[in-house]
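Below are the structure tokens for one structure; questions will follow.
For this view, one protein chain was removed and the others were kept in their places.
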Amino acid sequence: MKRSGIAFAVLSASLGFTWAQPIRPQPEILSRTPIRIPDIPGYLTLKCDFHTHTVFSDGSVWPGVRSEEAWREGLDAIAITDHIEYQPHKKDLPTNHNRAYDIARRGGEELDLIVIRGSEVTRKMPPGHLNAIFLESSEPLDTEEWRDAAKVAKDQGAFIFWNHPGWTGQQPDGVARWYPEQTELFEKGMLHGIEVVNDRDYYPEVHAWAIDKKLTLLGNSDIHSPVGMDFEIHAGDHRPFTLVFAKERSAEAIKDALFARRTAVYHNSLLIGDEQFLRPIFESSIRVLRPRVSIVGDGNARLQIQNLSDIDYELLIADNSETEGIRIPRRVMLYGGKITRLTVESLSNDRTEEKDYVLRYTVKNLRISPDASLAVEFPITVSFSPEKP
Amino acid sequence: MKRSGIAFAVLSASLGFTWAQPIRPQPEILSRTPIRIPDIPGYLTLKCDFHTHTVFSDGSVWPGVRSEEAWREGLDAIAITDHIEYQPHKKDLPTNHNRAYDIARRGGEELDLIVIRGSEVTRKMPPGHLNAIFLESSEPLDTEEWRDAAKVAKDQGAFIFWNHPGWTGQQPDGVARWYPEQTELFEKGMLHGIEVVNDRDYYPEVHAWAIDKKLTLLGNSDIHSPVGMDFEIHAGDHRPFTLVFAKERSAEAIKDALFARRTAVYHNSLLIGDEQFLRPIFESSIRVLRPRVSIVGDGNARLQIQNLSDIDYELLIADNSETEGIRIPRRVMLYGGKITRLTVESLSNDRTEEKDYVLRYTVKNLRISPDASLAVEFPITVSFSPEKP
Amino acid sequence: MKRSGIAFAVLSASLGFTWAQPIRPQPEILSRTPIRIPDIPGYLTLKCDFHTHTVFSDGSVWPGVRSEEAWREGLDAIAITDHIEYQPHKKDLPTNHNRAYDIARRGGEELDLIVIRGSEVTRKMPPGHLNAIFLESSEPLDTEEWRDAAKVAKDQGAFIFWNHPGWTGQQPDGVARWYPEQTELFEKGMLHGIEVVNDRDYYPEVHAWAIDKKLTLLGNSDIHSPVGMDFEIHAGDHRPFTLVFAKERSAEAIKDALFARRTAVYHNSLLIGDEQFLRPIFESSIRVLRPRVSIVGDGNARLQIQNLSDIDYELLIADNSETEGIRIPRRVMLYGGKITRLTVESLSNDRTEEKDYVLRYTVKNLRISPDASLAVEFPITVSFSPEKP
Partner (left out) sequence: MKRSGIAFAVLSASLGFTWAQPIRPQPEILSRTPIRIPDIPGYLTLKCDFHTHTVFSDGSVWPGVRSEEAWREGLDAIAITDHIEYQPHKKDLPTNHNRAYDIARRGGEELDLIVIRGSEVTRKMPPGHLNAIFLESSEPLDTEEWRDAAKVAKDQGAFIFWNHPGWTGQQPDGVARWYPEQTELFEKGMLHGIEVVNDRDYYPEVHAWAIDKKLTLLGNSDIHSPVGMDFEIHAGDHRPFTLVFAKERSAEAIKDALFARRTAVYHNSLLIGDEQFLRPIFESSIRVLRPRVSIVGDGNARLQIQNLSDIDYELLIADNSETEGIRIPRRVMLYGGKITRLTVESLSNDRTEEKDYVLRYTVKNLRISPDASLAVEFPITVSFSPEKP
């Protein structure tokens, strides 16, 4: 029995739960695992999940669990966004729209995790579900009309985004649709961002809208269960989250970055965002250890490429790669945290020269638009010499 | 967004949570992993955790999570045992002692998991904390006097056990003590079992009491958090649980077995219980694939031993093992689910005979008392022949 | 230092290597992991790799390693098939075509692993590379003309098969071609089988030929390195291997089965073979634990399906599945060793009846021809009852 006695009563009442002082060493699972996605010039790269639920709407965990989970997974910030209109537990747990945030925030303070107050305005489509985050209070969003709720959120200075536009629960054919109601919200300054990823789903059509309308890209978990029930964290699986490129590690800086559209989305192996963010992430992740190689006769040489990030980069050769007289792999995986060798073969036996090449690849899983991936280059120098007889 | 719309409203209100119909294949983490611990002659071996908490006392999960977790982990039965006296969430979630069980049971019914109504009577030591399970109603246990609560439980026909007698929260020096209050309960037929294992702790002194006083052995998780936050399930870690040797897979049969003291405890790599149960578990787990081997000269031969269970058995050679003219390993691990080779070396070069041996080992992690482990035998036959010149 | 002294000298000279008697328990990696693929009516399902190399041609391990690896991975039989014509190590290790088998066989005898004598006749295309296994001696295959080598193999009663017909080393465009030389071999009874899988490659066009010409299906590793360098065994990866449906566990029974074309191929998650073999494997793997379910109102029920094998079965709903008034998942993974729930939803609120359904799925990864997968059925019974008001 871990959690009783007077001291624990106080603690548990505020946080939901905690852990006692270990006599044996604590198990590894209590640790935080930093996520290695590099900062980019001028900004910190913060990892944020802006869509989570608790028992205070239809989630299945006490709010403190959300802070603890996020800390362990290496996130920097979460928003608690319980449903306003959907309160299936209310007979047991009377509605209190601000309470989940208050509990989770105290857990976050202990852990140096940023917790943001939010709410999910939960209406039938259109306009569907909207998250408002950075609220002063959730209570006033409990209105008859969704227009009133959106107005309240805007008046509180909240950042408002459209959740899971392609969700089959509201679009049975799986096709996201942009309604006049969305136009209305957008034009009134009540729609700042949009989920291109929700849970396990990526919506390419929504990605195109976001680029077109200059909406902030968001990717969130919309988690209801304990995160370990939905994601195989210990096998390298991760919840989707939003990368926020922020001036500093603070709630205010996150809010600024969201309004300034400085975000990208990390979903399964996919990184989704503008080239201005994805390119420096890739470049800060990758180091070619041996850009000068030698080949004897029609032999080969191995470049060594280190990936300092946790993201696996999948490279596909580009049509315009320079490959005169050499052969390079068509596909290369640069696994996260590893050093990969990339073999360069000479196609002839009798060259004697030093030659510069620019190897060009597309990083398939760095998606800068629904149709395009990031193009990258590796300049190398190859010294060819004939085989000794 | 997974859980909205009318149908979900109904479902979530009853169960707490669920999963939508998959379009893509469901991830492996949603599966149930059977625990391979064999049945024994005359009884099914059921895996049960009789001590769990939810948000309805100081736990951090909605009750439906307890059923879902237990199903996935391969358990057969759980008891929901929220604290009666300790209700730190009550300002948010008004006290309702029967409610957590009602919610968890509905989840269990869907999953064919047995869920048992229980409560934890939570008093300072003595008598400390008592679990009463197989209650008709938890409400009447909310009494001023602990003696009254115990009497109510007994009158309802409940099985009553003492929780974590060596818990440092109530025994700061870590030594379990048997008080007159325990004697009183025991003599009045209000104490049927005792936790020799709670969470990560095994209490050898309590194990000795249980043998001496013929109390039912119990090992339970006392879980408050999502189980995946405390146990590294996917790395082979497991919560402690009680093996119940039952006539059939039903709540009634479990109750009968508990009163008849047909249990054992599985904790880390340790199996704790009476020899009458541990011996058939070991024997049903193990198959010697090649009990007849041949050795040429002073060479060696390999026995192959298959372990059909998930338990790793750690064998230590016994003083009385027969080893005339041969050498066998002093320590052997029979890993769960694997086939292990055990090498038999001949110590002389010139034997020509066939000889029977009884190899004797102690299975260190099968604990039949605080001081003794199970002794096992492997009868083998070795044919010795001289090396060809 | 593990392997010195007189006793070790004898041992190492014969086996290549071994392990000393452990003082501490041996690590788990020394164990054998049984592969759970069920036997089928009338036959044992043996797991065999008929294409492996050693230092005696261009492989990088001493022959004893091949036996040890195969034993640990749970295989029943391997063939050692070093190249006859390709002997890149011969300046250091003079050619001796029979020697690798002799060494590996002694290792196999100790481990109860069947080791088969083979050789790879290594010619340019056509006819490319041929494996002859169950040879009496490899030496006579070292001939000027490949036709002579094939004749020698046939005269020794060998089973002969064509290796990796689509290998890019001999078919740069990656398309397998059937040459007159293959027809010649086939008509002379010198071509009994064909690799539809070699290493990481599956050749669908070769699969079609095999069906058409009644050639035995083979899938082999063609391993040159230590197996743990090419396959991530401990993460669930496996080398490709041939399932042989044999009357008993012996070399002779394997040979009979090969000539009788009783084989299938296991490659990544794919099982490739005739329906007569794949159907009983699936059926022996799968058990529907709860074929009778009840649904209240427009709720749902969960079938529980246990997969006793190690193969992950990927199910895709069939067009002719019975689904009147219910919804079932379009895709289902039945993970190896797990129990999966399959949710059945009622589409109406007011049914009161008991109805039998036959759920029909295609098991995508059980490939009975290049174009077709195995069709399977799950008969279930659903009791519908209206929701209580």
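By written order: A, B and C. Residues from 1 in each chain.
As a working rule, contacts are C-beta pairs under 8 Å (C-beta built on N, C-alpha and C of every residue); 3 or more make two chains touch, one makes a residue touch a chain.
What you see is a predicted model, and the numbers here were worked out from it, not measured in a lab.
Considering the intact complex, the chain excluded from display touches A, C.
For the chain left out of this panel, the touching residue among C:S60, C:T143 or C:S250 is C:S60. For the chain left out of this panel, the touching residue among C:T168, C:T183, C:Q276 or C:N320 is C:T168.
Within the complete assembly, A:R327 is the residue of A:K124, A:K188, A:K213 or A:R327 that touches the hidden chain. Residues of subunit C in touch with the missing chain: 1-5, 8-9, 12-13, 16-17, 20, 23-24, 27-29, 55, 58-62, 64-65, 68-69, 72, 83, 86, 88-89, 91-94, 96, 99, 122, 129, 163-164, 167-169, 174, 198-200, 222, 224-226, 228-232, 234-235, 237.
Listed here are the subunit A residues that touch the chain not shown: 7, 10-11, 19, 21-26, 28, 30-34, 110-112, 289-290, 297-302, 304, 306, 314, 327-333, 335, 337-341, 343, 345, 387.
By definition in this document, only the chains that are shown with their structure count from here on.
Steps from subunit A to subunit C, minimised over paths through touching chains, total 2.
Subunit B has its Cα centroid 39 Å from the Cα centroid of subunit A. The geometric centre of subunit B is 37 Å away from that of subunit C, both derived from CA atoms. Contact of a single residue of subunit A with at least two other chains is seen at no position.
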